[in-house]
Every structure is written in C-alpha cells, then in structure tokens.
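Structure record follows, encoded as structure tokens.
Left out: one protein chain. Kept in place: all the others.
Right, chain A next:
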Amino acid sequence: MAARPAIPASPKNHKVKAPQPGQPMYGCEHIQLLFNQGQAAIDTSIQHYKAILRSIFDTTPLISQTAKLTDGPTVTSLTPTYLCLQCPFTLTEEDRARHGTKKSHRFYVDSRSGALYCQMCDDIVWDPTFEELRLRKMGTGTFSTTRKRKHEDMFEASDPVRDNPTYISSNTTAASCKANGLRGIYNAGATCYQNVVLQSFLHNPILRNFYLSDGHQSSNCDVPHCLSCAMDDMFQDFYALENTNGYTAANILSGFWISEKKAFENLVTTKEQDAHEFFQFLAEELHERNGDGKRPEIGSEHSCNCVIHQTYYGKLQSTTTCQNCNGVTNQVQSFLDLSLPLENLSQKRGKKGSSRPGGILTLQECLDEEYIKSDKCEYRCHNCNSMQQARRQTSIKRLPNVLSIQLKRFEYKQGRNERAAKIDTPVQFPLQLNMLPYTNRARSQDVRDNYELARSCTYDLLTVVVHVGEIDTGHYMSYCRVGDQWFAFNDHKVELAQKSDVLNSKAYLLFYIVRSLS
C-alpha cells in the first residue's frame, strides 16, 4: 500500500526486550516462535510494527481505517481494521482469517489501539517488546528513549547508582501494597478549602514523583516550619504507610499560620477561605522553598526551574495592535492558572435566549471568550506617540504540564451593599481538553494535520474542586482521578465516584494534566 511509509534500512539490530522477573518474555508462544526465527525476523517485525504505529498515531485515521479487500472493493470503516504485521495489507475483521490462511501471516495490529492480535491464539496478545513500543508512541509520540522527559532529567540529574539494580533493593524497604495515597484529610475546623487543594497536589503525578524521589528532603532542610517539608512528610504518609484513616495536616496548617506571607486578607480562623487563594499561596510558598528564591512577580515573565513552575506555570502572550498604525506590541507573562469569568458570558447567554436550557456554559466557550476573541482598549502607541484605540488579543504561548483553571464563581458586587455573590451557572467541562485553539500556534501555522502538535496540547482531567452551598456557609469537596478511577474526597472521607458524578458537579477549580510529557 502506498500509504504505508517506506521502511528505511536500519543500521542497527533491533532487540527483543530482556526478560524481566515476574513477567514472561513473550506475549505468547507464537510470538516466541516469530522472534526465534533469527535476527532478520526480529528486525522486520519490529520495523513493521513501528511503521504501523506511526501510520495509526501520526497520520490521518483515513489511512489505517481503510481496508483493501483481497479481491473486492476498498472499504473505509469506522470500526477497527487490522494491519498485517508481515505485509503491508490492511484487512477487515472478516478478511483477516482468509488472509491468514492464504499467506500464513498470523499477526495483525488493531487500528484503534495499536494492540497486537495473534491469529493462532485468536486473542490480543500483550508482548513486552511490542507493548513497550506502543506505550512509548502513545505516551511521548516517539520511539526513542534518549529523548527523556525534561523534568525527569531535572529531578534525578545525578544518580550514579541508578544503573546498579541491587542498589535500590538493598537500601530501601518497599511500601506496603496497601499504601496507595488514597486517604482523607481531617477538617481542622473550616479547613476544607485547604484539604481540596492538598488532595489535588497529592494526586498530581508530577508533584508526587518529585516528593517521593526525595525532591525536597525534610531531613535535609533547615528552614523552620518549612511548608515544603510538611508536604514531603505528607506525601510519605500517604504513599508509604498502610493507614487508611484520615490524615491530620497539622504541619501544613501550622506552616500556613506561621508563614509571613499574607495569604489572605482578614484571616479569621472560623471562616472558610477561598480554595483558589490557598492554591496560589501554597504554590508560591513551595516555589520559594524549592526554586530560585525569587518572589514571583505577578504579571511579569518569570521562569524558574522549581517543581512548581515546571508543573503549573505557563506563559501568556498578549498582542496589542494599534488601530491607527497597525503596529503590534507583544507582552509575555507567566501564569499559574487561568481565571475564567462566568458572569458576563452567562448574562449574554440569557439575553440571546440560547437554545441550551438554564444558561449552561461550556468550558470551551469560556476559553474562547478569553483566549480567542480580542477586545478593544486604549493604549499609548509608540509609533503614533499618542493614545490610540487598539485591539488586544491574549493567547497561550506556553502550555503548562498541569493546567489549572478557575471558574470565577465568586464575584464582588459593587453597589449599595457591597458583598460577594456566588454564581451558580453550570459549566460543562470535558474529560479530555484540547488546548490547541487557545495557543498562539493555532493561528500562526496550519495545524490541522499536525498530530504531534495536537497530542502535545491534549489534556486529561485530573482534579475537580467543587464548592457546594452558599458563599459563607458552603463546603469544599473534590474529585481526583487515580489511573482510570475517580474518587470523591470529602475531608476525611474517600469514596468511589462515577465519571458522571464528576462531570455533573459544579466545578470551581479544574486541574488538567497534559497527556504526553514530551
């Protein structure tokens, strides 16, 4: 088939994955036979598999979904087709058996998942060698292992004993199988706004890996009441102990009270505070403990290699175009989160009499409003040397690894009795979010067929923080995803949650994690 890219002669020999303890070496007896036919068979099988994965994940699905019947018409199907591993044919499920009998080709790749089907087993087989390639292609978009994930390099830059396999086993004790990081956190008296943010940190894989790999060792830190040490202790307690009861975040709480930073105005112990403000406070505090020590200047472009910046910070670019001379000024600033106003949009919706009931908004509509549409403003143009009307447009220059979004549900109403009000408008948000349209690359080049770029802008929902009840008397709870399972965290209580529970909640904070760390 012309569609399949030509396979270049590879200079090096491909290898079957070395046997791992507790794992069979091959996916099935038949793959074992295939790989034992000699180096040539191994090379061609692996090269073919890579080529098939590339055509599945890097090109339009039209190619992999189109099967050519042996003696009939070409069929493009919505349902999976099977790409022969041993020749460049793509077959429908019905034709697969006939092809196998005729050519004695026994292995096919499922066009939706890239999984390998063995005709002799009549089952999908999960061979360690092939599976490693598939996961790498799906996860990072490349087969190469040398292009390591950036922050992983940073976290474990110097580890001379990493290659010594006995070093770890002889110097550590494995955590119990029961320790899985799923614990509640006791409410220490109106601290649920802290608990939801702490849970979102605890179930953030990047922060978890950082702390569990001794990114900040509390035993080596001299700072009194260091919040990062308190986080380190908390991660240890969640992921190393067998306890299933709630966690008492006493050190975090005291670190919070002791911190010189004024986290909140009018801090009153008995009152709920804003979870979003606590998130900002905690992020800045952890940045100071782990980063370059500089205070992040709000509104400016601040780059730092600390774990918090690597995790949460992205960059926004605002482009201001003078309506008089068409001169363009760009301004770049870092952001910790995206704050999306709801009030204007829901009012607009109400006026238009939208088709959707109850003035329901979608997250994408809110993002459109802020990062695609432009607004007018006055500004002092350097070229014209005078105040001019200008068009200002903001887009995302660099996406963060974990995207945090605040839906502004709490607004201060100006007026006679100035007070805060809660906006209860439901906002629909997806499990999987494509951020490409909101980046500045969306406009600058044709991105329609760039699958790798699209992949790097795909985010999966990780945590949802929900505020229930009235503004003063309400309560925070959160949903976090661990693997594919969702859990509801309500202070010390942890329960299983359905995806529908999560998606129907009235989110206040949303955390999305990038799908492929490349």
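In the analysis below, contacts are C-beta pairs under 8 Å (C-beta built on N, C-alpha and C of every residue); 3 or more make two chains touch, one makes a residue touch a chain; residues count from 1.
We take it that contacts and distances are computed from a predicted model.
Between the names "Cytoplasmic tRNA 2-thiolation protein 1", "Transcriptional activator", "DNA-directed RNA polymerase subunit beta" or "PRELI/MSF1 domain-containing protein", the one given in UniProt for the chain missing from this structure view is "Transcriptional activator".
Only one of A:D233, A:E343 or A:D368 touches the absent chain when the whole complex is considered: A:D233.
Within the complete assembly, A:T244 is the residue of A:T244, A:Q432 or A:N504 that touches the hidden chain. Contact with the chain not shown here comes from a single listed residue; of A:Y186, A:Y239 or A:F410, that residue is A:Y186.
The omitted chain makes contact with chain A at the following residues, 19, 21-29, 32, 73, 75-80, 110, 112-113, 115, 121, 123-126, 174, 176-178, 180, 182, 184, 186-191, 218-219, 225, 229, 233, 236-237, 241-248, 250-251, 253-254, 257-258, 266-270, 484-485, 487, 492-496.
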